[in-house]
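The complex is shown incomplete by one protein chain, all other protein chains being positioned as in the whole.
The first chain written gets the first letter, and so on, giving A and B; residue counts start at 1 in each chain.
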Amino acid sequence: MKILRYNQFGALFHALKKWGYRIIGPVTNNGTIVYDCITRDADLPRGVTDDTAPGHYGLSPTAGRARFAWHAPSNSPRQYLFPPRVPRFHMRQDENPPRITAPAIPVRTALIGIRPCDLAAIRSLDTVLLDGPHPDPDYRMRREATFIVAVNCNTLGATCFCKDTGTGPRAHGGYDVLLTEYESPNHVFSVETGSERGENFVSDLPVDEGSPDLRDANDPSVASECQSNATTLSLNGVGELLAESFDSPLWDEIADQCTTCGNCTMVCPTCFCHRYEETSSLDGTEVTRSRVWDTCFSQDYSALHSGAIRISTKSRYRNWITHKLGTWAQQFDSPGCVGCGRCIAWCPVGIDLTGVIRDLRRRRSPML
Amino acid sequence: MDTKSVDALLAQNPTFAGMSPAMIGTVAGCAANVRFDQGQFLFHEGDSASRFFVVRTGLVAIDLFVPHKGALTIKTLKEHDVVGWSWLIPPYRWHFDARAIENTRAIAFDALCLRTKCEEDTALGYELMKRFAQIIAGRIEANRVQLMDVYGNAGKR
Partner (left out) sequence: MQASAEYSGVENASLPVMYRVTARRRESFDTITLTVAQAKGEPTPAFEPGQFNMVYAPGVGEIPISISGSPSQRESFDHTIRSVGRVTAALTAMHTGQWVGLRGPYGTPWPVEEAHGENIVFIAGGIGLAPLRPAIRHVLKNRDEFGNVTLAYGARTPHDLLYTREIERWRSRFDFDVFVTVDAADAHWRGHVGVVTELLRMAGVNASSMAFVCGPSVMMQFTARELGHLGLGSDRVYVSLERNMQCGCGQCGHCQLERYFVCKDGPVFPYKTIGHLLSAREL
C-alpha cells in the first residue's frame, strides 16, 4: 500500500493548490474542531481530541501529534456542499420579459479530513438532491467541483454510533482519496484512492510503498479494536417502533425539555430542508432569489395560509426523529442518520436521540 | 284523503323505514296532504309547532332572521326530508322560519294528535323518538361543520 510520511503531509496542500483547489479542512476554533478555509499543513490541529456527551463538546490534548484524533467536527461537509445561503438566480425586473441570470459557478474546493460518517451523509444527500428528474443545480455543481480527502477513524467518540448505522468507523467509497493515520511504529498515513481523479492526484504525491508491518486499513480487526466507550443503538425495526409510538407519552416529556432551537438540524450532516427568500434592490429592479437552510423545528415550517400543522413542540420533535430514523429510509435508498452524534453533543439541553429510541423500546416492551 | 298512499310513502321514507305497518298506519292517521307555493312560509319562528312535514316534492329553506342583515338560509330540505322536530320538544315552538323555495308538496302531520298517540302507545313513542333523535343529531353535526367555516378566508389570524 502507499504511504505518506508525517513530515510530508504538506505535499498534500501543494498538490491541491497546484490542481487549483480552494482548501477546506479542520481547524481548532473557539474550543471546537470546525471545517474552515485553510492554506497549509500548519493550520491543521495536532494532538487534539474531542470529548463529547449529551449537551457537551470540548477539546483536550492527546499524547502524540496525531492530526486526526478527533471525530465529528462542529460542522459538516454539508456546510460547503449545501451552503446555508446560495443564490438560485438573479432577475432584472426592468426588462421585458424580466431577465433571469444564473449565479456564478462555485469554486473548485477540496475537503480534507472528512470522516466516514460524513461520507455516508454526502451519499445520503446525493440520493435526495441528485437522484430523480430534478437535481438541485447548485448542489450538482458543487458536488462535481469538490475533491474529497477522507480520513478513517481509529477510535469512536463517546457520542458516535456509526457502527450501529453501518456508516463507520471505516470508509467504504465516496471519496477521491482516503487516508488512515498510523502513529506506530512510525507516524505515517496510508493512502488509498476511490476515483480516477483521486488516482491521478495521488500520482503527484511523494508516496512510498508501505512496509509489511502496517496492517491494511480495512483489516476488520482494526475496526473492532476501536474503543467501545461509544454509545450504541440497535436500529432493528426502528421505523416500526417510531410509527407505533406516535401517541407515546414520552413525546410530552421530551417537549418539556426541547426548546425547538433547531441546533440538531443545523449540525446534522444529512438535513436538507430549505426554503427560498427574495431580496431586492430598493427600487425593486434587481431581485435575487436565494436557497436558505430551514429547520422543521421552526413554527412556520408546516405553515399554510390557514396556519401550521405541527404547532406543539412535541409534534415537531416527534416529526424530526421519526423522519431521520424512520421514514427517510422509506423515501430514499440511504440512511437518514449516519451516527455522527453531533445532535447529541450540540443539543443545548442534552437530548440524546439514541436514549429516546432506547426509552421507546423499554416502554413498548417493559419486561425485556 | 288517500291514507293508503301516505302509508306507502312513509314505508319507503328513510326516516320511517323499519317501523311496523301498524305503527306507520297510526302515524298516517294524523297526516294530511298540503302544498305551498313558491315563497310561502310553512311556519314562522315563534309559532306553535302544531304540525311537522315530510317533503314529497320541492325545496324548503330553513331561515334564521338576523337583525340588520335579514333572513339567512342555513339549510334546505328536499324530497323525503323531514321538516321540523320542535314539535317533539317542549315548549313546542318553532325556532326558525321555514319557507318554500319552489312549489312544494308535503305531508303535514298533526303534532298534538301524534304526541297524544305517543303518550298512549309508548312503543310508538320510542320508535319516533329514536328516529327524530337521529335527525336532530345529523342537523347538529352538519351545523358544526358549517360553523367550522372551512371555506372561509382564514388568512386573517
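Heads up, the rule we're going with is that a contact is a pair of C-beta atoms (placed from the backbone, for glycine too) under 8 Å apart; a residue touches a chain by one contact, two chains touch by 3 or more.
Quantities reported herein were computed from a predicted structural model and do not represent experimental measurements.
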Missing-chain contacts mapped onto chain A: 88-89, 91, 93, 96-98, 100-102, 104-105, 107, 128-129, 132-137, 140-141, 246, 272-276, 278, 280, 284, 287, 289, 294, 296, 301-306, 309-312, 314-315, 319, 323, 327, 330-331
Contact set of chain B toward the excluded chain (per top definition): 59, 61-63, 70-76, 78, 99, 101-102, 142, 145-146, 148-155
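Convention: only the chains that are shown with their structure count from here on.
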Distance between chain centroids, defined by C-alpha means - chain A, chain B (Å): 67
